[in-house]
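Report on the structure given below.
Each chain you see keeps its place in the complex, though not every chain is here.
Residue numbering begins at 1 within each chain, and the chains themselves are lettered A, B and C in the order written.
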Amino acid sequence: MSNVKKIKYHFSGCGASFSDSDVVVFGAPFDGTVSFRPGTRFGPSAMRPDSYGLETYSPYLDDDLSNYKTCDFGDIVMPYGDKDLALLRIYETTKKILSAGKKPLMVGGEHLVTYGSVRAVFESYEDLHIIHLDAHTDLRKTYYDVELNHATVIKKCYDILGDGRIFQFGIRSGAKEEFHWAKKGHVTLHKYDLEGLDSVCKLLKDKPVYITIDLDVLDPSIFPGTGTPEPGGITFKELIEGFSYFLELENIVGADLVELAPNLDPSGVSTAVACKCLREMILIMNKK
Amino acid sequence: MSNVKKIKYHFSGCGASFSDSDVVVFGAPFDGTVSFRPGTRFGPSAMRPDSYGLETYSPYLDDDLSNYKTCDFGDIVMPYGDKDLALLRIYETTKKILSAGKKPLMVGGEHLVTYGSVRAVFESYEDLHIIHLDAHTDLRKTYYDVELNHATVIKKCYDILGDGRIFQFGIRSGAKEEFHWAKKGHVTLHKYDLEGLDSVCKLLKDKPVYITIDLDVLDPSIFPGTGTPEPGGITFKELIEGFSYFLELENIVGADLVELAPNLDPSGVSTAVACKCLREMILIMNKK
Amino acid sequence: MSNVKKIKYHFSGCGASFSDSDVVVFGAPFDGTVSFRPGTRFGPSAMRPDSYGLETYSPYLDDDLSNYKTCDFGDIVMPYGDKDLALLRIYETTKKILSAGKKPLMVGGEHLVTYGSVRAVFESYEDLHIIHLDAHTDLRKTYYDVELNHATVIKKCYDILGDGRIFQFGIRSGAKEEFHWAKKGHVTLHKYDLEGLDSVCKLLKDKPVYITIDLDVLDPSIFPGTGTPEPGGITFKELIEGFSYFLELENIVGADLVELAPNLDPSGVSTAVACKCLREMILIMNKK
């Protein structure tokens, strides 16, 4: 039977054990507060098999997943219909990874999951900064009368971190009040594209940084599989260039990739895009 | 401009005012506690335009929607991510309809919405009985650690109504414990099909009855557009026959049709099925 | 190169020349008057390649397409936006086939195309009778203010043929007026299924008969790919049984299969169903 190989069920290139790994990937398949189109709960499970359609080698970084030991911790079972419990479990998982001296890399799920992870990371790094790539500001105080929500998540993170710690890029949608509130200096909001990301990465060189990437920062031409598509986004090549700036950061302490809703894109391209972003992020976080 | 007609936005045949109507239809587009595949939130909005692909005349009942005044009350805005608030709003809407001496006919949404409506109806009719058509028992106490959930909804209704008031038909899926608990006589559970519905309708002739139809009672061959399809269900002709038994009931005080997830069936057949069931139910409730 | 075979572009089993054939199949890809969901224009072009997924041998009839010479005449180019011109071209094509002493078997397109074909057939057979399988009566006088329309087509045929010549089966949708008008004896309308088709075929044994099959007579569980799906239809096995009655007819002078909208059924099942019906009809028409 030496020739019978079996198909693997972890993310491609993430077959190392928890204890051996520096970076730990896990899935947070929650989409319970979405107002428009749900489906991000299927993100991690769609990405795993399709990640094998991709090479482990990145020509952009001239590096290979096989050069590192990375663990796929699996997906957390989510208590659908209970967002507080969902966030608690994300918090606990992130804590466990941090306690072991490893870096968490979460795959969503909707953007609200970031709150569970950031809350845990902040407890380890008081001087935490956030780089936030997104089409949407996510700075509302409430949304449809609910406070804890995919549209309020960055505001909730701000409530933990405070002024001047959050840097937003690619933003092209939000309420007027959100843009104006940001302008007051609470957060740094860059509209439409990644201009300025280079400088911000240099600025935050030695700070502990959490990177949260709402994949809808990409133009829906290349990433249609998401709940609230916003035309006018960045191209994949621009995102890859953005990733190269992350190499400046010496202390990425956690990250997430959120808002893939795979079934909304039957071509599978969105899932392939998410997988390639995950590959690049794993390599970047391991390099540091 | 006398020839320029405009397209209507209410359910076909439901253009009467609230005050003129005996039966009031409303949408409850909530799917926040679903464990497998979401999407029932789009049920009511998919049904409205497609209801015009259907005649207002029913050859089964030899009756026509145009013979009655029925109001489409519209869809309630749902606070996504907050099931308690969602149920409260359904409760309030149902109360308003009942207070005006009218009969509520709710279109889901996931099955949990029934709880909001039944709670209100029970306050008006202490002797309330429920006829429940479904593939699933929905009799769990908790599901994924959550108590208020699409899989526990009939158990929650039982907690209000008590023993002997609930009659289930078409059931073909559940945990062993649910089937055994039902067998103890708490509820009357008929497996697989509608056998016995005839007798139950005669038995409940003069009782106040709430009818809740989880459309997944139908075989997924004819109703694939639902979150948890269960092969082995009833045919559409069997359901139509079942509807004819409802004519025995002299006091249908409320009803609902739930669990259409229209995007899961790109052919549109499931939506057409739901629309035809709605037409029949409106006619049946108006006849009484 | 003797082993290099090329893929054929005619319906499977229909590779004979026009002059060699008794039965001539042609496509009428028109859907310009549809009120709900268009797409039947793609019926014939979807059926051709998929007809090769099917055997040429029918176990139902113990007969094989290879036992006969049948011509695929191709599809007529339709002047989209001009229904009169479209019907004229169908009329001309049917005339040409009849003039050559052959039997036309048209593949739609929407049901209106039948009018063009029946008009031509009636000119050859004054005593023409029609057997009509459909979910819908198609007996309106006008529809959305338009007289020539997929919902008025059988009424238009009636205007040519007169009382007592049209026999409808499987009908389960229509306006009240249509059912009542039929009841007066103008046409014979059988509701819901094919009950009575056996007797009608015996009755019309030696009459010239045109068979028009709106495939939505089938339940949408097995034929979802159609513009206006109507649950409660017949099963495929019932249709096959109905086909066996056609063998009683000694003078089938023309036929059509209409209302496949292949893109509405991404599974391809509806197209497979239409192909199998076409195979059976070709065999039945050749046997006579």
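To be clear about the criterion, a residue touches a chain if its C-beta (ideal position, glycine included) is under 8 Å from a C-beta of that chain, and two chains touch if they have at least 3 such contacts.
Predicted, not measured: the structure shown is a model, and the values here were computed from it.
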item: Number of identical chains in the entire complex, 3 depicted; value: 6
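Here is the rule we use: only the chains that are shown with their structure count from here on.
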item: Touch-based graph of the chains, sorted into line, ring, star, complete or other; value: line
item: Rotation, 0 to 180 degrees and nearest 5, that superposes chain A on copy chain B via CA atoms; value: 180
item: Interface residue overlap between copies chain B and chain C, same or different (over half shared); value: different
item: Cα-centroid distance, chain A relative to chain B, in whole angstrom; value: 39
item: Per-residue multi-chain contacts in chain C, two or more chains; value: none
item: Touching residues on chain B, where the partner in the complex is chain A; value: 31-35, 38-39, 41, 77-83, 85, 112, 144-146, 148-149
item: Residue ranges of chain B in contact with chain C within the complex; value: 3, 52-55, 57, 59, 64, 219, 221-222, 236-237, 240, 266-269, 272-273, 276
item: Chain B-facing residues of chain C, complex; value: 36-37, 145, 171-176, 179, 191, 219-222, 224-225, 228-232, 264-266
